[in-house]
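Mind having a look at this structure? Questions to follow.
Only a single protein chain was left out; the remaining protein chains are all shown in position.
By letter and in written order, the chains are A, B and C; residue numbering begins at 1 in each of them.
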Amino acid sequence: MTGGMVQTRATLVERRVIGAVHELRLHDPRLAARLGAGQAVLVRTGWGMIPYLRRSFYPIAIAADSWVLRLPPDGDLGHAWLRLAPEGSELDCLGPVGIGFRLPDGVRRVLALGEGEAAWTLLPVVVEADAFQLAVALAAEVITPRQAIPPARLPAAVEYRLTTVEGGRGRLDAFWAELLPWADVVVAAGSLAFYRRLAEAIREHRFVITRGFAQVLYPATFLCGTGACLACVADVAGGRRRVCLRGPVFDLTDVVSDR
Amino acid sequence: MTGGMVQTRATLVERRVIGAVHELRLHDPRLAARLGAGQAVLVRTGWGMIPYLRRSFYPIAIAADSWVLRLPPDGDLGHAWLRLAPEGSELDCLGPVGIGFRLPDGVRRVLALGEGEAAWTLLPVVVEADAFQLAVALAAEVITPRQAIPPARLPAAVEYRLTTVEGGRGRLDAFWAELLPWADVVVAAGSLAFYRRLAEAIREHRFVITRGFAQVLYPATFLCGTGACLACVADVAGGRRRVCLRGPVFDLTDVVSDR
Amino acid sequence: MPIELAPRNKRGLPLRSPVMAGSGAVGYGDCWPPGLDPRAFGAIVTAGVTMRPRSGREPPRLAELPLGFLLATGDHNPGYRRVVAQYAELWRRLGVPVILSLLGAEPGDRAWMATRLEEDDPGIAGIELPVPEDVNLGEASAFIAAVRRATTLPLLVRLPATRAAHLAETCVVAGADALVIGTPPPVVYPAPDGTPLEGPLAGPTALPFTLRGLRAVAALHLDVPLIASGGIQKAEDALLCLRWGAVAVQIRSLVWTDPAAAMHVAESVHAAFAADSPEG
Partner (left out) sequence: MPIELAPRNKRGLPLRSPVMAGSGAVGYGDCWPPGLDPRAFGAIVTAGVTMRPRSGREPPRLAELPLGFLLATGDHNPGYRRVVAQYAELWRRLGVPVILSLLGAEPGDRAWMATRLEEDDPGIAGIELPVPEDVNLGEASAFIAAVRRATTLPLLVRLPATRAAHLAETCVVAGADALVIGTPPPVVYPAPDGTPLEGPLAGPTALPFTLRGLRAVAALHLDVPLIASGGIQKAEDALLCLRWGAVAVQIRSLVWTDPAAAMHVAESVHAAFAADSPEG
């Protein structure tokens, strides 16, 4: 169930450390009840007001009274603070932001396509589709094996294709011919370049990109989430739109200009 | 033993919480070996660079390889961070700063006089004088009983007078007549107003303030400790002096202008 | 006793509370973060409007600074006609005075919009006019006087914080009913992708500039109300500004970075103000 934004104090109840990655589970019933797959949560991090801007997270798991954020290794000061926050810490959260993934009525076969770290943001929609007993395939293209979602993290019925692209690019291309004609709907998370490749592949294997066929998560970092700051704008859907209101999930046809 | 300044990484090895007060013991052999009673240590606190300026502490205990700082209740952000720092934290320290208390040769009877929280900064010189088997009396004037040094914290041989001044002022005045003629040397820590009262009392009970009779700790807060910033200047010793180089301990005659 | 922002103006501009939501905080009154009640504010100032639509700067637009940020939107806005058509009704029912911020590319733009406002009458209580960073006294005087002639609405003139004292008197003579101090000075910083961005300093680090401008203008005793804006993040910041000569303050980015804190500032400063005021 989703609804308007709320500001909450979430409690850090569990930290999973997997190599250099941290996954934090936040007990946050009010926000969890509103949060949908592909929506963002804005988390205040740090000490005093440093860093000043909230960090945006696309949760990798959503439960009835909690949600999970993932911290890949990076140099961000806000993330560094989250890595050190002790269990029991209270985090100030604002969300959910924007419009997430939607599984339209009548859809039977869901194809989730992820690139690199962003693939993790597909987990909630994959889990949701599986719970609706839809046929789900997840195909992900990662740079290093460390970014990959371990198969054990997926529902048993989900079909999983994984390619590792050290240095090169485009290995997922080998699966396009098999997967794209199969799917009723595509949900994707990655870079704009990834979406352009996806659009090309759809044109190749399905001839046309129908509106409603593919939903993509627009990569936006700092968000106010209210529409006030105009920092999140992107040239999508035929104009300069606020990603935090119109997105972050857009129809693929709105993100890649049709030729 | 004292010497030039060093920059160290001290380890927080023990936290004592006494009501709203925290006392932190820092394992810091290099600095502890140089630190004398009445000298300051500049501690970097906080996250990232907030707050930007180091906090100054006048240690309340100095051992061979560690020293102790005291955090009274207050609203300072740097102090708040120190209250939360977990045991095992490394703190960046700079010190010792300036010139501390000196117990001149031939002195037999040491009178330590403290006002409020500042009385705690006299503990190291009291302990040192006691270790030299000098006769030591400590007289302190506090606003609330919570600021008071508990008698158990003093060496057994130290004579202790304590007055509590809720609202009023000057209760220590009752002891001047007894204590001032007795002492060979006075070491004091408090406000400038307290030093002015002390000077008056000395004039009354010893007729003249001899240079060398009373040493007082000049209350300076933010310090660079190198002489570069000129933030610490005070009109003392006949001119505008840098407290971090000439002090923080001054002869009383340098601090209160003789009439 | 309400605060009067335009004592010399026939219409007046009374505020219930000294805390305003400044330009950029709540869009055109349509962007409210959760938990914020418009009526907690004395007034709101809209995001800036230009005569014609502007699509603004290409992304990236945001750089995070040490303890703050800079936002370079390039005056992105839907333009006067669309804003007035879209939001007039909202402004009438918001329950709080709405002050429209007018931006101009050409000298005549703002006067044109001010003239239109008299006709369109979209339910606003006043106009805020930001003075660009680099204008000289003559230019400032000319464009404020032109707007003054075009409208009887209360006119809040927003000064660049670092040049506030230099410009203040000229702006009052030209017709400002109140002065907003001010727009923090422009800075440059790399966006996450390395692009150099230029825009006014925003966030807590702007406060020392606001305080300097405020004290300098207060020392001129110009007999117009002063409104402090820029970097106000805490109730203490607001109360310091009120003590140092402001009759009201604007909070801006705090509204979206921490709505609960913004609400707390609005409520506690209002309470402190009401306690001080004889008629509650």
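Simple rule for what comes next: a contact is a pair of C-beta atoms (placed from the backbone, for glycine too) under 8 Å apart; a residue touches a chain by one contact, two chains touch by 3 or more.
What you see is a predicted model; the values in this text were computed from it and never measured.
Chemist: Which of these, C:3, C:111 or C:211, touches the one chain of the complex that we don't see?
Modeler: In the full complex, the listed residue that touches the missing chain is C:211.
Chemist: Looking at A:10, A:31, A:50 or A:230, which residue reaches the missing chain?
Modeler: Selected residue, touching the omitted chain: A:50.
Chemist: Determine and list the chain B residues touching the chain excluded from the picture.
Modeler: Interface with the chain not displayed, on the chain B side: 4-7, 44, 49-54, 92, 94, 221-222, 224-231, 233-234, 240.
Chemist: Please output the residues of chain C touching the missing chain, sorted low to high.
Modeler: Interface residues of chain C facing the absent chain: 65-68, 70, 162, 185-190, 196, 198, 201, 204-205, 207-209, 211-212, 215, 231, 240, 244.
By our rule, only the chains that are shown with their structure count from here on.
Chemist: Find me the chain with the mean Cα position closest to the mean of all the protein Cα atoms on display.
Modeler: Smallest centre-to-centre distance to the global C-alpha mean: chain C.
Chemist: Which chain has its C-alpha centre farthest away from the C-alpha centre of chain C?
Modeler: Chain B.
Chemist: I'd like the Å distance between the centres of chain B and chain C, where a centre is the mean of that chain's Cα atoms.
Modeler: 49
Chemist: Can you work out the whole-Å distance between the CA centroids of chain A and chain B?
Modeler: Their C-alpha centroids are separated by 56 Å.
Chemist: Could you tell me which residues belong to chain B and also touch two or more other chains?
Modeler: 49-50
Chemist: Going by the touch rule set out above, which residues of chain C reach two or more other chains?
Modeler: Within chain C, residues 66-67 contact more than one other chain.
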